[in-house]
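Got a structure for you, questions after.
Here the complex is missing a single protein chain, while all its other protein chains stay put.
For clarity, chains are labelled A, B and C in written order, and residue numbers in each chain start from 1.
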Amino acid sequence: MMLLEARNLHLWRGETHVLRGVSLAVQTGQCLQLTGPNGAGKSSLLRVLCGLLLPAEGQLFWRDLDCTRELGPLQRECAYLGHLSGHKAELSARENLAYLCGLRRRCSSNDLDAALEAVGLAGAAQHRPLRQLSAGQQRRVALARVQLQRSTIWLLDEPIANLDIQGQELFHRLLASHLKDGGCAVVATHQPLSVSESALVRLELQA
Amino acid sequence: MSGTPSLFEMARLQMVRDLRLALRRGGEWLQPLVFFLVITTLFPLTFDSQLSRLRDVAPAALWVSALLSSLLALELLFRDDALDGTLEQLAVSGTPLSWVLLAKTAVHWLLTGLPLVLMAPVVAGALGAPYEAIPGLLLPLALGSITLSLIGAIGAALTLGLRRGGVLLGLLTLPLTVPVMIFGAGASVRIIAGQSAAGPLYLLAAVAVLALALAPLAIAAAVRINVE
Amino acid sequence: MTWLWFHKLASPPHFYRIAGRWLPWLGWSAAVLGVTGLVWGLVLAPSDYQQGEGYRILYVHAPSAWLSTFTYTTMAVSAAVGLVWRMNVAHSVSASCAPLGASFTFVALATGSLWGKPMWGTWWEWDPRLTSELLLLFLYLGYMGLRSAIEDQTRADRVCALLAIVGVVNVPIIYYSVEWWNSLHQAPSVMKFGKPTMPASMLVPLLMMFAAGTLFAATMVLMRARGEILRRERVGTWLEAAVGESVALTGEKR
Partner (left out) sequence: MEAFLTWLAMGKYALYVWSSFGLTVAVVLLNIHWARRSFRDASEVARRRLAMRRSDQ
């Protein structure tokens, strides 16, 4: 089933023509890998797909409905992980998650426990302010948030950056189970993704 | 979708989180209140320490100082959340942005507006207002501070992400606060003079209701544009 | 039929061509009306029984005051159209209104003060109309300050459009609150030029000046808007012809 489709996206940032007629389609259970040199517009494309950035031209479809102007349906089912984590350093992992996920769907404390343990953050670490966690651990909290939001589509910008080996394995496991449950994803990364060939779609953006 | 939280749960989540953040950041939220005291003490120093004469300038001192202190605190209202990506997540989450940002502005009002309203009568007494008039001053200041927070929040959202937003925030919002200042100070003058302030109070309440209804829409639209 | 007209105007090349064709007509009719209005007002119109010749300042003060609010409303309406239908043409028109509106608000203030000096004996009087004009000037300056503070064109358009809409909602409230505030202090106000019946010889030049002012404003806004459309146009193949033609228009040697 066709989930996300974009047709002929154009975007300018200042004088540079960042997106030049980009089109893509993502089916259920598929993962689209965005590659391309820095500045080719990978981040901009992701931000357009999640409705943060309005394209100058082009259309977006979610479940075959035109959502270029009315992004509600798409945004309610999408989880976006960009360069900014969206977390507060003064708050603990649990407080951050309870806030960001709680706004979308009710999260009980067991949901929080399960999500944080799944990313290898257990016991006292869950309650310490994020400031005291390492960059890798904070990245895992972000992965926990994406997973806990139970969104149909994941839009991830360099999710594997500053993750150690176990962290990367953890990410591949989370992505695989998400795709298996009928979700889909658009991931901007150069590392290989452990996704079966049938489920992987590639899109190369030129500079 | 039994899972989606009700509006009140969202508001509670947002307010609890913001209050917890403000209290964890130490006395940062106290600064505008001290600023308010500093400004009001300038009036006797620069005008006249004679209480009977100071009474004439007391309403102006109260309202101008309340406005400036409220604006001071507003500049940071959205800045931190913009820098660390929280606004981004809110804009992407599909939750009603104007409602969540209204809750955020309500927290700002609780931390800045309300304390100002509670401190102002005491300050008014120091500025020569007769003691029996002091309780009466609470109502206009409460109504006025709600509108000041909302209009200031529109300014803060519009100047989000600008290098020197502070001055521009003042320039954008001050003309918009003129009705509140006129009706608010008008009511305070009559209260201090012991007359009935029904007229200006009703107008002040009308402006507050208008701001409560329309401001969140402008705030959400401005944040969506500036979070690009 | 009207929807088609609105839709055609939304396309930049179309608006650019139509505005280009209208500009000379608007400009010259504004000039003709303006000159005749001025001459009539200054020379032929009788002097006022109360204020003698001083009232002639009315012929520039009233149109400027009208232009200041008319331009702000146009700015806000085109801003709203631009935001709702995401039309660059509307944003271009809205961006073109601010400098014109601000300068005529300043003229209204200056001529009001110049008119006030002989009447009230002071350069500035907290008269409700003058005070509201002053606040409108602050709104314009705020708008222009915000526009210059944002680099990215599309973002500046949309944020300033929002400010214009918030502003236009507040303008009547500000005007009313200033009137209410004035009723408390009863400042003497000679600006009440709503005389019961203004003789035709006085009224006609005034109406001509209003018309000339509005036509002038339209000319200036459309001229600037055509430029703003070029500045925002990225892909249009019509750009080649337009830019070539503008070279001829502005006589650039390059």
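Keep this in mind: contacts are C-beta pairs under 8 Å (C-beta built on N, C-alpha and C of every residue); 3 or more make two chains touch, one makes a residue touch a chain.
Note that the structure is predicted; figures quoted are calculated from it, not measured.
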item	value
Contact set of the excluded chain (shown chains only)	C
Given C:107, C:137, C:178 or C:206, the one touching the chain that is not displayed	C:107
Residue of C:9, C:80 or C:223 touching the missing chain in the full complex	C:223
For chain C, the residues touching the chain missing from this view	34, 38, 42-43, 47, 52-54, 56-57, 60-61, 64, 96, 99-100, 103-104, 106-107, 110-111, 114-115, 117-118, 216, 219-220, 223-224, 226-228, 230-231, 233-234, 239-240, 242-243, 246-247, 250, 252
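Please note the rule applied: only the chains that are shown with their structure count from here on.
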item	value
Least step count from chain B to chain C, where 1 means the two chains touch	1
Chain at the geometric heart of the assembly (C-alpha centres)	B
Pair with more cross-chain C-beta pairs in contact, given A-C and A-B	A-B
Centre distance in Å when chain B and chain C are each reduced to the mean of their C-alpha atoms	33
Length of the line joining the C-alpha centres of chain A and chain C, rounded to whole Å	48
Inter-centroid spacing, chain B versus chain A (mean Cα positions, whole Å)	37
Overlap residues in chain A, where contacts from two or more other chains coincide	54
Interfacial residue positions of chain B with respect to chain C in the complex	154, 158-159, 162-165, 168, 171-172, 174-176, 178-179, 182-183, 186, 203, 207, 210, 214, 218, 221-222, 225-226, 228
Touch list for chain C against partner chain A, complex	86, 151-152, 154, 234-235
Residue ranges of chain C in contact with chain B within the complex	83, 135, 138-139, 141-142, 145-146, 149-150, 155, 158-159, 162-163, 165-167, 169-170, 173-174, 176-178, 180-181, 184
